[in-house]
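Just one protein chain is left out here, and the rest sit where they should.
Presenting chain A:
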Amino acid sequence: MSGHVKNMCPQLTISQAARTLLSLLLVAAIDSVSAGVVCRKQPCGSSLQRSLKLTKLIHKESVDLLKTYKLSQGDMSELFCQMSINNVPDPNISGLDPSERMLSIYSHCKAFLPHLKRVTEQQTDLQPPSSSLLSKLSTAHNRTNGLANQINCIYQTLFPNLPIPPEPVDGPTSVPPSQNVFQQKVYGCVVLKRFKEFLSRVTRELRTLKSQVCTRRTTFADTNALF
């Protein structure tokens, strides 16, 4: 019996070490993953510059997207865009300090995604299959998702101690219930108009953030080096 126990001790030790190692690895993995996105640490300036370029691209495309959308809905659609609808994200970026504003950009990107998806679904029924509107909507959705992931990673790098809230619930409370065709036309116009305005604000915000946050971190690192 004691022999059996003696024989088991090394296995227990190995097992414990393995568990400890596995736990450490898991923690490290979780630490670098947030909201399902794996981020690699990159220089502050170049990351934000990349996001800025992506934002400018999506914004430029959103202008054409809105124009194409209006043309596809028929005359008088300009008025549709001016109507107000509940539950469509507003284009304003909120927050006082850079971390809050960056988080607001991320949250807004995520909030627009289900609406872009809903508009795409609705327009798929309304437009001929060859309509360029459908591909432009799909591109806008994909690029916005990519931008959200980039902002997520930059946020994790700059503010590692500040958690990112869980993703907004994607369900019936975020997009409107089934609508008649006229309501769909109005809804799509409002979504795309606010989306365009949001991206314009994000462009300005990222420029500001780049000068604020990346410069500050450089200064912070130099300060530490003095000690």
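In this text, a residue touches a chain if its C-beta (ideal position, glycine included) is under 8 Å from a C-beta of that chain, and two chains touch if they have at least 3 such contacts; residues count from 1.
Here, contacts and distances are computed from a predicted model.
Missing chain, UniProt name from the options "Cytokine receptor-like factor 1", "DNA-directed RNA polymerases I and III subunit RPAC1", "Very-long-chain enoyl-CoA reductase" or "Cell cycle control protein": "Cytokine receptor-like factor 1". Interface with the hidden chain, as seen from chain A, comprises residues 72-77, 79-80, 83-86, 123, 125-130, 177-183, 185-186.
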